[in-house]
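All protein chains but one are shown in place.
So, chain A:
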Amino acid sequence: MKGQAGRPAASPRGRRRRTRRQIRIGAALLVLIYVVGLVATFTISSESATEQSLTERLAPPGRDHLLGTDQYGRDLLARTLLAISVDFHAVLLAVAVAVVIGVPLGVLIGMGGPWFDRVTMRVVDAFLSIPTLVVVMVAVASLGQGLVNTALGVGFSFSLIYARIARTETLNIKNEPFVMSARQSGVGRARLVGRHIMPTLARPLIVETAVILRAGFMLQATLSYFGLSVQPPHPSLGNLLRDAQEAAVEAPWQVLPAGLVLVAIILLLNLTSDGISDLLAVSGTPRRLLDGARGRLSRLPEVSSGSRSLVIESVTIQVDEGAVVRDVSIHLERGEVVALVGESGSGKTMTAMSAAGLLPPGAEIVAGQVQVNGHDLVGASPGLMRSLRSADVGVIFQNPISAMNPTWRVEKHLTFPSVVLRGLTREQARQRAVDLLGEVGIADPEGCLRKYPHELSGGIAQRVMIAAALAGEPSVIIADEPTSALDSTVQVRVLDLLLGLRATRHFSLLLITHSMGVVAHAADRVYVMYSGEIVESGAVSEVLGHPEHPYTQALLAAVPQNRMRERELKGLSGSVPRPTRELPGCRFAERCPHVAAACTAGRVPFVERHGHASRCLRAQLESDVFAVEGRRGDLP
């Protein structure tokens, strides 16, 4: 296992960079082809490409005709070059028509009421079921042949695809808080649609456009091949292919120029569209939840790992702008509950996700070690990573409903991994799901299995998530703010459920939270994070009872105390410096009430005494004084 700890072969950041390059290259070459075609239309006279010359029929490539001539004696190179821009224009026109009709139509349908939506979507679906070729035939029959008319037909047909996507997305976002807030601020309907809704649709539409362009080129070639679009003798790729086919017996090479150009365009579009959908794919939790499910897994052989189920050792995690987690070390003993607290943006989630192999795209472990049950995670093969992730580490996300696939019932969320990963039959998997739901305290497991995520209340959804995390019988569970989205009564129940399960199933629990109350209630030990660093750690009673670091003290002072009489909340001013910012000394210095010159002079060490450690010069100084005077803990 050791020795692999260097840079992982395919780091997520490298992958993203490669994807971007892939898109850039693909798009650049496509533009190049188009520009060549465009230049050709201005430099090559259309007569030279259309005038027939029977004396020069099927001339082989040579000095006069670089690619030879076709069966009518026309220069093949000139015809191919001229064809390029013709096809590009036809496809672009069709897509433009599709976007201009489809997107507003879809948004309109999405913004209408449920009845309007049902009726219009039926109509759209009915039209969508008609093959594009048929739609084009109708367009040609009523408008006549020609490039513009077929492009209109294709555009209309494609517009329904856009309408469908735009409608789904609109339905998704029209009840988003940002749309409701804009409406609340008195924003009118037109501006609401134009400025707030439409721009957010861009992402899925761009992904779709790359796919539609590819279909457009194929269709355009087909249409002119059948003489419906560009009319002979004018060149287009489809026309050239048909001419080549007619002459195939005498001169089989004739198919090559147009054929190769078409293949090149399609391949480049594939490259670009794959890249785009990779890059823009919502890298949200639903996919992550099931990430482990892309192949069978076998349980890993046991490696002796001592008493620690999770060890994060001096880990530094980097994103494009710099380090977001700096030299962090955390460990979990078997069966232990460890809390990780800190303000938002302090790097809690990044740290925890590194242990689950679930770092978001663009983030990468650049130094340090992560071990789960003795297995190295840094530099692990994707296969090992998957097994670790789905069998040894269970993850519970903060917002359970958005971590689920909205189109799947609870049943599928719970049975899919067992069926795919463990090879259980559907019946077995279902039984297991029922058992798990019972175990997490859901009264009617059968009924719950039939529900969709949006039909669940927050508390129930979180229980389902816990059941899903338990399915792999993990030895470590990472719970990222499992209760912040829940209200207090449910919070306590969910926490107690987790603690109870830990007792029966013996996993260790890494609990990420910003609530000191949750820490006090649930954890054995706690790590406090600030701006990418651990600033204090120790047993909960120690850290909460005698906080050493001024930041921990501020955190405790800011907790609104329910049972205490009126008391000022002592908020810190300012905010956490971004972890990526390089600072000379203590990262808390600019907000610290006790800051001294020495604090910003150099990196403050993390010093441990009796299991309680902190990163503060003042605390270290004070405790030295105490130690000298023998006042701390030594006196009776």
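As a working rule, a contact is a pair of C-beta atoms (placed from the backbone, for glycine too) under 8 Å apart; a residue touches a chain by one contact, two chains touch by 3 or more; residues count from 1.
Methods note: contacts and distances are computed from a predicted model.
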Discussion item. I notice the complex is incomplete. Of the names "DNA metabolism protein", "Oligopeptide/dipeptide ABC transporter ATP-binding protein", "Lactate utilization protein" or "Cytochrome bc1 complex Rieske iron-sulfur subunit", which is the UniProt protein name for the chain that's not shown?
Written reply: "Oligopeptide/dipeptide ABC transporter ATP-binding protein"
Worksheet entry | Residue among A:221, A:555, A:586 or A:604 touching the omitted chain | A:555
Worksheet item: Taking the entire complex into account, which one of A:51, A:125 or A:176 touches the absent chain?
Response: A:176
Worksheet item: Thinking of the whole complex, not just what is shown, which of A:58, A:218, A:266 or A:544 touches the missing chain?
Response: A:544
Fill in: Interface with the unshown chain - residue positions in chain A
114-115, 118, 176-182, 184-188, 191, 195-196, 199-200, 342-345, 441-444, 447-448, 451, 456-460, 463, 484-493, 495-496, 499-500, 514-518, 520-522, 540-541, 544, 554-556, 558-563, 566, 569-573, 575-576
